[in-house]
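With one protein chain held back, the other chains of the complex are shown just where they sit.
We just call them A, B and C in the order they show up, numbering each chain from 1.
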Amino acid sequence: MDHPKVGAVMVVGGGVAGIQAALDLADSGFFVYLVENSPAIGGVMAKLDKTFPTNDCSMCILSPKLVESGRHGNIELITNAEVESVRGSAGNFTVGLRIKPRFVNIEKCVGCGVCAEKCPVKVPDRFNEGLGDRKAIYTKYAQAVPSAYVIDPEHCLYLTKGLDKGKDVCKLCVKHCASQAIDFEQGEQFIAKMVGAIILGTGLETFNPTGFINYGYGTYPNVMTSIEFERMLSASGPTSGHLERPSDGGRPKKIAWIQCVGSRDVAKSGNAYCSSVCCTYALKEAIVAREHAHGELDAAIFHMDMRTFGKDFERYLERARYEFGVRLVRSRIYELQEGEHNELIIRYAQLNGEVKTETFDLVVLSVGMVPGKQNQVLANKLGIGLNKYGFSQYPNFNPVSTTREGIYACGAFQGPMDIPRTVMHASAAAGYAATILAGARNTLTKPVVKPTQKDVAGQAPRVGVFVCRCGINIGAVVDVPDVAGYARELPGVVHVEDCLFACSQDNQSKIRELIESKNLNRIVVASCTPRTHEPMFRQTLREAGLNPYLFEMANIREHCSWVHAGNNEAATQKAKVLVKRAVSRVVLQQQLYEIDLGVEQAALVVGGGVAGMNCALDLAQQGIQVYLLEKKAELGGLTRRVHLTMDRRNVKGYLESLIDAVESNPLIQVYRKAEIQDVRGFVGNFDTTFTAAGQTHVINHGVAVIAIGGRQYQPVEYLYGQDPGVITSLDLEEMLADRSPALRAADNIVMIQCVGSRDIERPYCSRVCCSESVKNAIKLKENWPNLNVYVLYRDMRTYGFFEGLYKKARNIGVMFIKYTMDEKPLVERVPKKDGLALRVTVKDHILGRPLQIETDFVALATAIIAPEDGERIAKLFKVPRNSEGFFLEAHIKLRPVDFTTDGVFLCGLAHAPKLIDESIAQGKAAATRAMTVLASKNLVAGGVVSAIDGERCSGCRICVGLCPYSAISFNEVLKVAEINQVLCKGCGVCTSACPTTACNTSNFSDEIIMAEIEALCT
Amino acid sequence: MAKLNLALYWAAACGGCDVAVLDVNEKILDIAAVANIVLWPVALDHKYADVAKMAPGSIDLCLFNGAIRNSENEQIARMLREKSQVLVAFGSCAISGGIPALANLKDRDDILRRVYLETPSTVNPDGVLPQTGCPTPVGDLHLPEFYDFVYSLDQVVEVDYYVPGCPPTPQRIWEVVQAVVSGNLPPRGATVGALDKSLCDECQRVKRDKKIKRFYRSHEIITDPELCLLEQGLLCMGPVTRGGCGTQCINANMPCRGCYGPLPGVTDQGAKYLSSIGAIMDARTPEEVDEIMQGIVDPAGTFYRFGMSTSLLKGAVKQ
Amino acid sequence: MSRRITIDPITRLEGHGKIEIFLNDAGAVDDVYFQIPELRGFEKFCEGRPVEELPRIVSRICGV
Partner (left out) sequence: MVDFEPKIIGFLCNWCSYAGADLAGVSRLQYPANLRVVRVMCSGRVDPTFVFKALSQGADGVLIAGCHPGDCHYTEGNYNTLKRYPLMMQMLEQFGVERERVRMEWISAAEGTIYADVVREFTETIRQLGPYKRRLVKGRDQVG
């Protein structure tokens, strides 16, 4: 590429995938255009009530990222926009965008919602799957980002009936909009943006089951899709979380979920893949539904295989079954009948063949994932190929690449995947973009300007109070002038303003000007919630040269006017008390400073497997010095024993090329037979001592990545180790690769699944064994067609596109026999003519009678277990592990490769069992996340943090061990506890636990909170 | 240099503080050498009337111990305040109500009924309760009024210095006397005769990490004399109490009960201790917490053993 | 005229006390009252306290 690289990236699609990729890139020195075709970012995840496997509330964990990307200096949100054309090549693209008019000026609109109240037109709300309705002028959902409203051109009276006839029809919104944000002159815009790379994350659509007439979706009112049920569960949904039967609004007593609607189905939908998420989300919906009904609900899930293969998903299945009483019925439901009160009758065959009928109040169709409608249109415009199902995933060792260089894909655009894997792929895609644009880092990003700050320490407080009307949102209920008058009398207050919109741009300049002219050293804004507006006001204080922490808000909107609308007198009194609290707090607040810390531009990668090597390569290609430590004598880890991927790609060849690339990269220093002795320091400044080949080294590095992989379970059951015929699937793969004669001579081979997985000691699924066994079975049948291959399984978990392999195996005669935990197969050695032979006895689930197979080989699908030195590494880096010994990430969905301890990252089997492609993606994701620390050149820490006064600490150690971020350590020499302010997140738990007030959290001290209480009580 | 007029008085107390002053043993002579004791009911025979006649401020130093429980306590407290240059709240009762203030958990009438009517050894057929006034053929008799609340000294009169402890240890008393004699006293309102760090700073026991699986009542466990008592599951209030007592109770293998009062900046010793204890319980589920709670039977009576009067809630009030 | 002698407080013992001596006109003792004004209520506030803590509480009945 001769032309210079553009230091910007376009991310298409504003769901959780696009948001994660955008934030990672924006935090590591690239400008990002986040293009979303709907009026607000958030994607499908914004529609979810809770998310598995932790039952976190979806909005709780998504909204911080929404707000952050909404106001990130290096991200430009372009909503209501679609990609029209793309020209150029990797490093230098020109993308044409078509922006549909919003008819509302985003800058001016403050999201007060008055227009929506006045708008006469009601429209079925697609966000709530049509269950509720919205107005013609609306926001996509309550916490939408951007929060500006948008007018629906198909339903707005003026736009449909007035505009072209030049008549002023309706226009109530214009009349009532206090900040003149409505702008009907807006037309369609075409703009072009220059970017270096493009990331596609336009996500999924749920399968529309109308075609399944036998399920009666669309005709039987009490049949709904899982996404509609999700909206019904959601507290901010149409029924605000109450379970209601659509037919009569009554409370459902019995709900059935039908799995695999539009997935694993060739006949009707042609979607022969498994959508990977429906089993687990059905469990979640059943659990949450039972919680909403306080247990008085019979929840049954009709399924073929229960595919909970992700990290902690198996435990979730067990909890659903035993703790939450969800009924799991293994039966493929063909059709639904409707009784005369709209109840639904299901006739199904049980395992033992007996036919049963049950009636349910509600049936939820667990619809699968299909590619977004525009994905095909977008792919054509970008010139990238999609597979036969319309997804972009295709067999190669670059899991997030597309068929065109410089364009990457992540999330459901690639293929059906859950949110943790989506977020990993988003970070990986950001990593690819960053590597090809490494030279152009920090070229287009806006530098963070820090004006000089005047020191007001010691001055008597001079408080400026700004009481906001927020148009009529506050003003209509709270008597703002009365509150302003009251505020004038409060001690320390020298100036009070009564403003229409405190957050508007012109009011920011008024605040700056008043700080100057009135020499104010404290600011109180009485308006809305600090959660969304505090950062903005703090920025205003910074620009006015005042320490941003000398600021406090009184929430007189969400916590006052909006919730006491009918009681103006009480709301006004309460507003006064809330302002009094804010003033009594702000006068005690001190100036806080953020500490800039240098970040050593070097990374330590522990573990030289596929994940570790990919991470090291990505970092090195972005100019970072990498130290790669491998415990064994050679690189490669467990992958050395694998020959082919599921779709027959040569793993050995890939591994060799990967090892060459690592060894030949000048910035990567590889240390074999390395063992870490000691790790000190913290994010940006670690010092690690290790020995390698007899020498001791001490290196300084800014970040650390743990990629120490996993181990293969050594079976003790099924005569493993006592009979040469009993081997593991990896042994079998080896023999297959060498076309070993013993195999050629064999008549029967029996594979047994879940050996060491999904049992009491290891209650997790090792994810890869089902696909591995199917791969081997197909290769066996292709080599030797008349060889009998049996697979004894509990649940066949060939997720995603591997479902095709499972189908192919069945077609070419591989026999699958289901066994249950309490009737495991029996492997014995029985006398045969010239010695002993292996015999496997298993109960056939269809015949219900034991089946005896004399076999030449028994191939055990053994579990992947945690790395053996996991505990030692965990202690060295002070990072947690889960009960099974795998490492515990900061957040299973939103930060899957970070630890709660900053600066330490995680990838590969050490996180959880996964396929080679997934380890590659996670390795690259870890590199990207590490770059957000390394690229910032200086880390900002501090602000609201805790500190311990060494003079007053008595060494009682009550606080030591309380901190999840290991920020508190004990100084054995001085016999006092100390807090590392870089790691401290300011939660204040140590301050509340400290018995002597030696520990204090700045601006959340006991003194301040007591003052607040006093102000609120008197 | 003229002798120091010294007064020692006891309100609702047990006399332990006065005996503690005697425990300075031979140094009592040094005190006698520099001080002229004008009131010390436990040891000397001065009468209230004598003190009443004294000019205001003529007492240089008054060591006032005991809580204010009845009107006589209050009356004498006000008189001594008026007569004294430096009024010292001496010992836990004067500073924060002490053991007598445990009565604030009970109702005034229940106390009288229990003491004068219900106790097995009481013979009081006609159920006579003490009255403030009692006419007799020869004249009226008066008794002080029994208040429904036990006050600390500074809730009644202004106090110049606080010397905590139940009782304050002799060495600390000697230090206070010397400080007064030499005149180098910290600003008024300060606590003297105690440290600004908690007992843990003084305590020689080995401390490892505070993760408590179970709490024990003191008779339920034989404690290891080397190890921190709290870490062994005893509710030792050392961490939340001022040092200065030489960890006497802990040295006797008994958990500290917080008589030296809270550290500077702590508003309520009992609530603060509860906050610390809650943080170091090793529990994740409500069931586990209930399990651990079995070992804590009387939080109010234990965590406010000496500080009920100055606690935030002050006592039990019938709602 | 009958006289009344009050010894308040009585000293050199634990606790508070007051003696009121009433003399008749001849100066002889007509009647004497010995009054104990002190009450703290250990009998009541010890209720509800753990038995093993009692020795550390009731020791404050008298510290002399």
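One rule holds in what follows: contacts are C-beta pairs under 8 Å (C-beta built on N, C-alpha and C of every residue); 3 or more make two chains touch, one makes a residue touch a chain.
Fair warning: this is a prediction, and the values are worked out from it, not measured in the lab.
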{"item": "Shown chains that the omitted chain touches within the full complex", "value": "A, B"}
{"item": "Residue in contact with the excluded chain [from A:Thr529, A:Gln590, A:Gln722 or A:Asn971]", "value": "A:Thr529"}
{"item": "Touch criterion as defined above, residue of B:Val157, B:Val180 or B:Cys245 at the omitted chain", "value": "B:Val157"}
{"item": "Full-complex contact with the absent chain, from A:His564, A:Arg758, A:Arg797 or A:His911", "value": "A:His564"}
{"item": "Of B:Asp209, B:Asp224 or B:Asp290, the residue in touch with the unshown chain", "value": "B:Asp290"}
{"item": "Candidates B:Pro41, B:Pro100 or B:Gly270 - the one touching the absent chain", "value": "B:Gly270"}
{"item": "On chain B, residues whose C-beta touches the chain left out of the figure", "value": "68, 71, 74, 104-105, 145, 147, 149, 151, 155-158, 266-268, 270-272, 274-275, 277-279, 281, 283-284, 286, 289-290, 292-293, 296, 298-301, 303, 311-319"}
{"item": "Interface with the undisplayed chain - residues on chain A", "value": "49, 54-60, 63, 142-143, 234-236, 240-241, 529-531, 555, 557-560, 562-567, 570-571, 573-574, 577-578, 581, 890, 900, 944, 962, 964-965, 985-989, 991-993, 1001, 1004, 1006, 1009-1010, 1012-1014, 1016-1018"}
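Definition applied: only the chains that are shown with their structure count from here on.
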{"item": "Chain B and chain C, separation of their C-alpha mean positions in angstrom", "value": "21"}
{"item": "Whole-Å gap separating chain A and chain B, where each centre is the average of the chain's CA atoms", "value": "57"}
{"item": "CA centroid of chain A to CA centroid of chain C, Å", "value": "75"}
{"item": "Sites on chain C at which at least two other chains make contact", "value": "none"}
{"item": "Touching residues on chain A, where the partner in the complex is chain B", "value": "952-958, 960-962, 975, 989, 992-998, 1006-1007, 1010"}
{"item": "Residue ranges of chain C in contact with chain B within the complex", "value": "2, 4, 7-9, 11-16, 20, 22, 30-31, 33, 35, 37-41, 43-45, 47-50, 52-53, 56-57, 60-64"}
{"item": "Residues on chain B engaged by chain C in the complex (per definition of touch)", "value": "12-19, 41-49, 69-70, 72, 98-100, 102-103, 105-106, 110-111, 114-115, 119, 130, 136-139, 141, 143-144, 146, 166-167, 217-219, 254, 257, 297-298, 301-302, 305"}
